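Sharing a structure with you now.
Here the complex is missing one protein chain, while the rest keep their positions.
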Amino acid sequence: MKEAENIAGGSPPPDGPTPTVTKVAVIGASGYVGEELVHLLLRHPCAELVAVTSRQFAGKTLAETFPRFSHLEKTSELRFSEADPAQLTQRAEIIFLALPHGRAAEFANPLLQSGARIIDLSADFRIREPKIYKEFYGHDHPVPELLGKAVYGLPEIYRRQISDAKLAACPGCYPTSILLPLMPLIREKVVNLASIIVTSLSGVTGAGRKVEADYLFAECNESMRPYGVPKHRHLSEIEEQLSGFAGEKIAIQFTPHLVPLNRGIVTTIHVDPAEKIDGGSIDSIYKKAYGDEPFVRLLGDELFPDTKNVTGTNFIDMAWRLDPRTGRLILMSAIDNLMKGASGQAIQCFNVMRGYRETEGLS
Amino acid sequence: MKEAENIAGGSPPPDGPTPTVTKVAVIGASGYVGEELVHLLLRHPCAELVAVTSRQFAGKTLAETFPRFSHLEKTSELRFSEADPAQLTQRAEIIFLALPHGRAAEFANPLLQSGARIIDLSADFRIREPKIYKEFYGHDHPVPELLGKAVYGLPEIYRRQISDAKLAACPGCYPTSILLPLMPLIREKVVNLASIIVTSLSGVTGAGRKVEADYLFAECNESMRPYGVPKHRHLSEIEEQLSGFAGEKIAIQFTPHLVPLNRGIVTTIHVDPAEKIDGGSIDSIYKKAYGDEPFVRLLGDELFPDTKNVTGTNFIDMAWRLDPRTGRLILMSAIDNLMKGASGQAIQCFNVMRGYRETEGLS
Amino acid sequence: MKEAENIAGGSPPPDGPTPTVTKVAVIGASGYVGEELVHLLLRHPCAELVAVTSRQFAGKTLAETFPRFSHLEKTSELRFSEADPAQLTQRAEIIFLALPHGRAAEFANPLLQSGARIIDLSADFRIREPKIYKEFYGHDHPVPELLGKAVYGLPEIYRRQISDAKLAACPGCYPTSILLPLMPLIREKVVNLASIIVTSLSGVTGAGRKVEADYLFAECNESMRPYGVPKHRHLSEIEEQLSGFAGEKIAIQFTPHLVPLNRGIVTTIHVDPAEKIDGGSIDSIYKKAYGDEPFVRLLGDELFPDTKNVTGTNFIDMAWRLDPRTGRLILMSAIDNLMKGASGQAIQCFNVMRGYRETEGLS
Partner (left out) sequence: MKEAENIAGGSPPPDGPTPTVTKVAVIGASGYVGEELVHLLLRHPCAELVAVTSRQFAGKTLAETFPRFSHLEKTSELRFSEADPAQLTQRAEIIFLALPHGRAAEFANPLLQSGARIIDLSADFRIREPKIYKEFYGHDHPVPELLGKAVYGLPEIYRRQISDAKLAACPGCYPTSILLPLMPLIREKVVNLASIIVTSLSGVTGAGRKVEADYLFAECNESMRPYGVPKHRHLSEIEEQLSGFAGEKIAIQFTPHLVPLNRGIVTTIHVDPAEKIDGGSIDSIYKKAYGDEPFVRLLGDELFPDTKNVTGTNFIDMAWRLDPRTGRLILMSAIDNLMKGASGQAIQCFNVMRGYRETEGLS
C-alpha cells in the first residue's frame, strides 16, 4: 500500500528562510471558494496574484467585486478577465482552478502543456478510475489520461506526492472531514470496513454561490434537512481513497444534511472496530498519524468538535468515543468547508508544492 | 407482544358532537414547553385553563409573561401561582406537568390520590424499569410504584392505553422522532435489531429555557456540534420502548447534535434490513401503520423531511431510502420539538384521554 | 378630511351567525405572500378556494408545491393553472392578486368588468395620483382610471370604504408598520409634519421569493445593511396617505435595512411634537384610535415591540416614548411582514368586504 506508507510520512518542513515569491493566477474566482482563495493569496507572503478570471465579473476589479477585502493592495488594479490559458501560463507558475465541476477539465491539458502546475479545487481530477467517474458523474471523463497523473491534495496523507505534483486535485469538503479521521484507523486495520456509516452536516456555502431558490435565506433559515441520500457524488472520491488505503474495495454509507450556518461541516462517523480495541490505542494511532500536523487538532475522548472553533481557520478538529454499550467507535470532526474543506487546503498544497512553510499564509 | 398489537390498533375516533369542556391546570409553565402548552390550551375549544403555576413567575399574569399571546382572553386575569396540589385538584380534572426532570415525581402521588389525571411532559415517568431509570438518571426513582402505572404517551402506538390512563408520560422529543419511524419496522421484524444507528439534529429550544452560557445566542449561532455521546439520557426510554416492542433487549447507537435553529428535530436512522426487503414492502408497512394517522405525513422514498415544513405543527414527516449499494435502509424524520416532540403531543394525549377529536386544538 | 373621520369610525362588527361561504381565487400564488395567503384561505371557515394560478407552478398541486400544508384538504386536488380572468370570475366572487408589482394592473380591468371584487396585494393600486405613481415607478400607470376607484386596504383606517370596495389595494409591509403608529397623531395634529424620520428593519421574506444572489442565505446571514436610501418606492404610498390625512403635502425620511430573519418588520419613527405634549395625551389618542381594534396591541411607554411576539400573527404591536432630554417622540412598531404586512391584512380586508367577523380565519 503506497498510500499507507505516506501517512505523515513526509513531515512538514522545518522553518527556514522564506523562499522567493511565486506568481499565481486563479481561474474562475467568482464563487465562495474562489473569493476565499483570492483573499488568502492576496495576503500570502510568498504569493503574487497576477491574474484572476471570471466570465461573470470580467472587467470588474477585485475591490468592486469583493468589498470585504477592498482595502488590500492590488485589489483596485487587478481586474477579472476572461480565461486565456496561453496568456496565463506566460505570467503565472501555478494556476488555481476554482471552476464549477466539469469545467476544470477543459483547462488542464493546455495549462499543463505550457508548463504550469495546477491546483484544482473542483471535483474533476479527484478520481483515478474513469469508470467510477462515469458512474457518479453520468458521463465519460473528458481527459481520462490525466486522471492517473493527478495527486489527491490532502497534505496530511499525500505530502510527498503533492510536493512534486504537476496537478493537485484538492479534496471536497465532505471528503476532507471524513477521510482524515478514518484513514489512520484503516491503515492500522482497526476498523471493520463494511461498517462505516457517515453523517455530515454542512453550512450553506457548501452549495457554492448557486443562485437557486433552494439556497435563499428564507428557505434555509429555520430549516434543516437530509439530502443527496443514498448516493451523493462525493462518495466516489471518499470510497476510492478509502479503498486504495485499505487495499480492498469499500462501500460506505453517507448521509449529508443542510443546516443554517454560513460555514462549517460537522461529520460523525460510526464504525465497528475490527476487533476489541481500547481508547489508548486509538489515541496512539491518532498521535502517531497527526501529532506533528500543523492543521490537525486532536480533541481526544473528552471534548467535542464545534464548527465555531474552526470557522475562518484551516484546522480540522477531531474527537472520538468508544461506546462500551454497543462496542462501536464514534469519530467526530469539524472543519470550515471553505478553508480546510477547499481554499485553505489549496493554499496548504501550494505551500507543499513550493517548499514553503506549510502554515505560510494560513495563520 | 402487547405493544405490537396496539400499533394503530386504536384508530382516531370519528367526528362527532364536541363533548363538554374539561378544566385543566399546568404546573411549571415557565419553560418553552410550558409556554407552548399554555398557548395551545388557551385556544383549545374543549379545554378551560383554570390555573398555571411557576415559582419564577408567581404573581405575574400570563399576558405579562408571554407577550406573544397577550391578546388571548383570560391571559390578563390568569396569574401564575405557587403549585398547591390539593387546591389544583379541586379545580382541574386534568393536570399537565411541565416541570424539569426530577420534579414531576414529587407531584404525581398527591395529584393522583386526589383523583386528578396527569399528563406529564418530563422524563420522570417514561421508564418502566426502576433499574434503567437509576442507570441513566444516577439515582433511585422517588416513586417507583408509579412507574408501572404510567402509559407512554405516544398516541400512534398506545392510543387505547392512553384513553384510560391516569398518568400519561409524554415521550421526549428525540424519542418521538426515532420511535415512530422504527416501531412499525420492528413490529414487522424487518430490521436487524443490532444494527440501529441514529443521528439526530436539534434546534436550541430542545435544551429548554436554560439560562446557561452554552445556549447564549453567540455560542449557538454559526455553531454546530455533537454532544451527549455515547450515552444520552433519552436512550433509556428509546431502548426500553424498542425492546418491549421487539420482545428482546435492544441497544442502539444515538448521536445528537445541536444546530442553530429555534425549533425542530431531524433524525436519520441507518439500519440493516433483517433480510432482503423491497421498497414496496416498506411502503406497505408504513401505510398500514400510519395511513390513517392525522399527524403522520409519509413522504416515501422521493421527498425529504425538512423541519421548516413541520415548525408550528404537530406533524411528523417521515421518509426512507433503500441503498442498493450497501443494502442499508435509511429512515428520516422531522418534527417540531415543542409540538409533536412535547406540547402538541401532550394535547394529542389529552384529546385521546377525553375522547375528543384527536386533532382538536391542534390545527 | 374624509380619512380623518374614518379612523376607527367603522368599528369591527359584533359577533353573529357565520355568513355563507365565499368562493375565492388567488392569481399568482407562487411567492411567499401568495403561499401565506393560500394557507390562510384554506383554513378560513368562510372561504372556499376554488382556483390558484401561477405560471411557474402550472400543473402542480398545492400539496406538491407547499409541503408545509400538504395535509390540508383540497391541496392534493387543487392544481395551479395559468391565469384566465374570464374563467376565474365565473367561479369566484373575490379574486386575490398576489402578483409582482406591475402585473396586477393587467388583470384588474377584465376582472372588475366581469363583476368580481378584487383584493390586490401588489403595489399597483395603492397610489391615487398617476403623477406620483410615475415618479416612483418610472413609467405611466397602465390603467390610471382605476386608481381613483381603489380603496387603500388598511381596515383600521378605511374600514367603511373597504366594506363596499370593488378593488382593495392592500398596503405594503413597511407602510403598514409606519402608517398605523403615525395616523392617529397626525389626525390629532400633535406632530410637526416636517420632522418625520422613519427607520425600518425588515426580514428577508420582505424581498419576496426573488431568486437573486443578494438574497442567498450566505449573503444575508451575519449581514445587515441599509438599502433603498433615500427614495424607496414605498415612500410614494406612505406620503400620499399621510398627506391626505394631514390635509397638506408631507415628505418624510425613510431608511430601510435588511436584517437576517425570515419574517418581521420593526419600525422606529422619530418626530417632533407639534407643541408640548404629555404621555397621557398620547395614550389617550392611541386608545381612542385603536382601543377596540382586534389586531392592534398597544404597548404604551414601558414595553418594547419585538418581532418574535407578532410572527405568525396579524398583530401590530406599538409602543412609544417621550424623550424629556430632546423633546422628541419615538414611535416603535412590529409586524409580521407576510401577515399584517401582506396576506393577513388581505384576509382582514376580505372579512370586512364580506361582513365576516374581522378576526375570522386569523386567530
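Letters A, B and C name the chains as they come in the text, with residue numbers starting at 1 for each one.
Note that in this section a contact is a pair of C-beta atoms (placed from the backbone, for glycine too) under 8 Å apart; a residue touches a chain by one contact, two chains touch by 3 or more.
This structure is a prediction, so every number in the text was calculated from the model and none was measured.
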item: For the chain not depicted, the shown chains it touches; value: A, B, C
item: Hidden partner chain, touching residue among A:His141, A:Arg225, A:Lys308 or A:Arg357; value: A:Lys308
item: Residue in contact with the excluded chain [from C:Val143, C:Ile277 or C:Ile330]; value: C:Ile330
item: Contact partner of the left-out chain, one of C:Gly59, C:Pro226 or C:Gly279; value: C:Pro226
item: Those residues of chain A which, in the complete complex, touch the missing chain; value: 43, 67-68, 70-71, 222, 297, 303, 306, 308-310, 312-313, 315, 317, 363
item: Residues of chain C in contact with the chain not shown; value: 197, 199, 201, 219, 221-227, 229-231, 251-253, 255, 257, 259-264, 266, 268, 270, 304-308, 311, 321-323, 325-326, 328, 330, 332, 334
item: Missing-partner contacts on chain B, residue numbers; value: 32, 203-205, 209-213, 215-222, 260-262
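Operating definition for what follows: only the chains that are shown with their structure count from here on.
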item: Distance between the centres, which are taken as Cα means, of chain C and chain B, whole angstrom; value: 38
item: Contacts with 2+ other chains: residues of chain C; value: 222
